[in-house]
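Heads up, one of the protein chains got dropped from this complex, but the rest are sitting where they should.
For clarity, chains are labelled A, B, C and D in written order, and residue numbers in each chain start from 1.
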Amino acid sequence: MTLEALVAIIAGGLVSGSLYALMASGLSLVWGTVRMFNFAHGALVMVGAYSAWYVSNRGGIAKALQPIGKSIVANSEEAGALGGLLLPLGEWILSIKGGFGLVLGVPFAILCCGLVGYIMYVLLVKPFVGKPGADLIVIITTIAGASFMQNGVQVIFGPRYKQLDRILKGPPLQILETAIGLQEVLIIILTPLTLFLLHLFLKHSKLGLAIRAVAQNDDFAHLVGINVSQIYPLTFVVSSILAGLCGVMLGGLFFILPTMGAQELLFAFVVVVFGGLGSLPGTIVGAYVIGFIRESSAYIIDLYWAPVVLFATLIIVLIFRPRGLMGGEDS
Amino acid sequence: MLFQVESLVSGYGKIDVVRSLSLHVDEGEHVGLFGPNGHGKTTLLRTVSGLIPAKAGKISFRGEDISNLDPRVIVERGLIHVPQGNQLFPQMTVQENLTLGAYVSRSDSHKASNFEKVFALFPRLEERRSQRARTLSGGERQMLSIGVGLMGMPELLLLDEPSVGLAPLIKEELARAIAEIAATGVSMIVVDQDVELLLGICDRLYLIEKGAVSLETADVSQVDQAEILEMYFGKVTG
Amino acid sequence: MTWMDEGFKIRHLVWALGIVIFLAIPHLVTDKLLMHLAILGMLYAIVASNWDLTLGYAGVFNFAHLAFFGIGAYTSGILAVKAGVSPWLGIPAGGVTAALASILVSIPAIRLRGIYVALLTFACSQLVLLLLLSQPLITGGQQGLTGVPQLQIGDFRFRESRFAHFYLVGFLLLCSTIFLRRLVTSDFGLSLIALRDFEEYAVARGIPLARQRLLAFLLSSIFPGLAGGVYAHFLIVASPDIFGFSLTTLLLSMVLVGGVATIYGPVIVGVVMTYVSELMASSAWMSEVFGISRGPVRFMFVAVLIVLTMRFFPEGVWGLIKRFSARARGTSNEQQSQSGS
Amino acid sequence: MTPLLTVDKATKKFGELVAVDNVSFEVNEGEIYGIAGPNGAGKTTLFNLITGIPYHADAGSVHLRGDDITGLSPHEIYERGIARTFQKETAFDTLTVGENVRIGAVFGTELRPDQYESAVDKALADLDLGAERDRLAGELSLYAKKRLMIASAIVSGPSLLMLDEPAGGLNVAELSELEDLIRRLSRGEMTIIIIEHVLPLLFGVSNRVMVMDFGERLAEGSPEELARDDVVIEAYLGERGKDAFHAISG
Partner (left out) sequence: MSLGIRSVFVVSLLIFSLVGGVVGAQDMGVAKIGIMVPLTGAFGADAQDVVQAAQIAVDDLNEMGGVAGYTLELVIADTVDQRADAVTTAFNQLSNTEDLNFIMTAYASTSNFEIDLMAEIDMPYLISANAAQTRDIISADPEAYGTVWSRVPSYDAYETALPELLEAYNEAGLLSLRDREAFIISSDDPYGTTIATGMSAHFESLGWTVVGYETVPFASVTDWRGLLAKIRENEPDIVIVTDSAPPNNAAFMNQFMENPPNSLLFLQYGPSVQEFLELTGENSTGLIYNNLGAAIDSKSEVIEIRDRYEEMYGHRGGYFTVIAYDQVMIYATCLEAVGDPADRTAIGECLGSLEMETLAGFLTFDQETHLAIQGPEYYPIQFYQIWEGERIQIEPDKYATGEFRVPPWMDME
């Protein structure tokens, strides 16, 4: 193996590891607190990408606003004084040519994903919390939710590929003999940063502490006065935002499609099991390990067998360490 | 009267564990609950703190009905339940556990001084403040559990079996600490099987049998030891 | 006459009536699409109800049964296309390979609990898929195996008859349902429920956990394997999409919406759901209102339907039927006792 | 004569905590053997590692009639004739009472299929549950559930019945009924080990009693001996209780 290949594998492993980590940490957070698997997590990646695209790109909100702008301008004369007031607004709308850019797109995506996460909790999860067989029921309701969102997005935005701006544009970064795209570099840097922020939030903020408390002992959490019934939706919101961020990053690398996120979800499950259910550090380490296994098996064996290696690894881990590589400490 | 339970009924599913139980606690009073296992002591505390619903009867605190309120609201009023056994946040540090004890708004702003109080009471916790709860010994966990309760600035503290499973020396240390807390004027209900421990702390004792109060002794010094012994061992003298 | 006798009689009457209606359907329904959907629905009902044995009765949440179905389809398909083996041997062979696969997957699975079993079986079925894809010369790879012969007896071709597939699949569904119902009401069924209700208590009463779980997987793999074989010959193709997420979701919702641990529920909903979702797609109303997006809109409807069912009838459709029939019986009993007094 | 059950130096640790610490005891054929001790003393853990549910001992051995049964899986242990109950009242809630008991008869026993129903009838009659046969177990009262658990244990005619706190949560009438029941079962040549918190019951029915605390065996003897044993009294009542006890009993 050349040095160049090694750098390529490391860079690739870091990028895919980062994306898995973003996804899997949300999945793990929800599992840890609510004890349920959210099968709509992949769809949230898609929602994140679409909502960012909708605001930031030319084809999105700007296009949708055009008719409104046009009608304001066209009708302003008849509307008299009010029309005179509205006219600049209409002209401004018409002057928007390139969308609002990611500066507005990303916050909008975060907002959207948070909201969708909350709605999802209220409709698909909350009615079943505490009922017998809830974990099973929630699997099917969240699958249904994912299907609803996927198909809904296809109805609203159509089946055509969309494409999100890259956050950074410019020539790739040269490291040793290998070059790495700026978007990838950004992902490699931003993900640990995001996860560090998540860590700070969980470790030091009052709400973060409460989330962890509920995850570890919800009975006792009641007794110290935590409003457990608010923590569950909060967890969903946080995890949805993480998925949405993953979507924004993915959307800058590849096309945006209603079906995107499904494959990432699959790998995120592998990661979560690999790292130990509900253990956040385990999940993050697991994400990068899986990222590297994937990249290096693609190089050493064949890209084709990479998923086989991953699933075989998963099965072996499940057989010999059912609680994951990092899990198994809590009883 | 600070706290009163009237004809309370509660339990799990169809089974009633607490069957028409009444008791009360006066301001500043320390009341002990004892009796055999499985007769409803813990269930009573869980009902009082809102973890399980009351099926009938009434629980009032400072004259207000608090039965079936959200546990959070009950904690907010200063009624704090320190549960039995290893009920902690096991993966969190001692410090974090204590911080969570001051989660509700009434105690949040007094966190710093309460930390001092808890550490003064249990110096061992201060030594171990960055250690995870699950790595503590049984006695330390019990101390932490009580510490978490104190962080909530209780007006009525419910202690469930603080001495269970502890070695004699640690039991004594803990008993002293509870007595110290009692001396600060906090009202208390202490549940324990160890009558001796209760005798050292409480002003008044209730014997709980089959989900109801079967004996109340206002004067602790007059507690009939023989009766208690018979309850535990049956009539074996002879 | 005691009530038990009456119930017994009614049960027999319902069965007899059901069989008569079933036999009559191909004579009454001439619409090819409806018949096609009925056959598909019954095939899915077989998989869903067998899945229910492990999922509902044994309480083992797993993703193995679609793999059994797919293995059955590929076994019979490959035997017919590559070795010229008659489908009538290939279909039972599909049952056998599915059974073998069930043993392989349950050996690691019985050691695990809860969500881990789900993940393990899911990984296993993905692995089967990847292995199938990796051998395109034998399996047709990604595109699937074409040229799977249709079923025929002598010169009688099944596709040319309105009855043949319907009766064959119906018979298979009937056998599977009777087999499953007998199983779940036997001592074996009791032991599965006992293990599900309270594992530690059950093993303390002498139930061998590993053996019963393995048997549950084994016994519930055979009919999906057979159904898979029939499926391949019915659709004249064996394709990897059997292992895909969309079919998994469809069948899982059949089990849950039908009612977990009922057998009858997944059978009924298996057929009904296939109808609802497909007819919605081809309905004129849908195409007029939603135009080109009626495809996705239909899946949105189905998703809402699933969530509503789980929300308001968590015991599933069969639970609902039982509740209604109990109420109907209750009122008729009441009337009887009133008229008697 | 070999004892029916021999437990030798059984030890079980959970992390730092030694739940059962080097405990040895023997139970003779036909005897009722009581195990007492405060909460968390390791009594139920001891039961668990004898029956292999859900774990086995880290060290030590268990013999039944001289045969080593250490490390056998739970259903094999039941096959050898050891049936136990659980501290918490448990039942297969979605099965009927009759089916609950039938489970005990069908698996791991020498009964022939045609004997199942009569064995179930007998066990139900013994535990006074005949009338409840077709009810769902989940609907039973606490005491009935406890009896159902015993019925499903004795239906196979085990040589050793292990009862884990059968009296927990029962009222006085039920307690005395239970006491009679245990005596009756014992007369049917069944050997019984019983864990009980309600000491009057335990001391009342047992031939011999072992007292445990902190996972260790503190004492063993007849109920009369033990009720005067300082170590035992202190374990329950603390030091002042012990003094008080001496004050009364002289």
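By definition in this document, a contact is a pair of C-beta atoms (placed from the backbone, for glycine too) under 8 Å apart; a residue touches a chain by one contact, two chains touch by 3 or more.
These numbers come from a predicted model, not from an experiment.
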Chains in view touching the one left out: A, C
Candidates C:Pro92, C:Gly114 or C:Gly295 - the one touching the absent chain: C:Gly295
Residue, one of C:Ser86, C:Thr146 or C:Ser325, that touches the chain absent here: C:Thr146
Which residue of C:Lys9, C:Arg113, C:Arg159 or C:Arg211 touches the chain not shown here: C:Arg159
Touching residue (missing chain; options C:Ser86, C:Ser186, C:Ser246 or C:Ser325): C:Ser246
Where the unshown chain meets subunit C, residue by residue: 31-33, 36-37, 40, 133-134, 136, 140-147, 159, 231, 235-239, 241-242, 244, 246-247, 278, 281-282, 287-292, 294-296, 299
Contacts of subunit A with the absent chain, listed as residue ranges: 2, 4-5, 8-9, 11-12, 15-16, 64, 151, 154-156, 158-163, 172, 174, 177-181, 253-255, 257-259, 263, 295-296, 298-299, 302-304, 307
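Keep this in mind: only the chains that are shown with their structure count from here on.
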Chain of greatest Cα-centre distance to subunit C: B
Topology of the chain contact graph, where touching chains are joined (line, ring, star, complete, other): ring
In contact (per the touch rule at the top): chain pairs: A-B, A-C, B-D, C-D
Touch list for subunit C against partner subunit D, complex: 187, 190-191, 193-194, 197-198, 200-209
Subunit A - residues contacting subunit C, complex: 37, 123-124, 127-128, 131, 133, 135-137, 139-141, 143-145, 147-148, 150-152, 154-155, 258, 262, 266, 269-270, 273, 277, 304-305, 307-308, 311-312, 314-315, 318-319, 322
Contact footprint of subunit C on subunit D as seen in their complex: 51, 53-54, 73-75, 78-79, 83-84, 86, 90-95, 99, 102-104, 106-109, 149, 152-153, 156
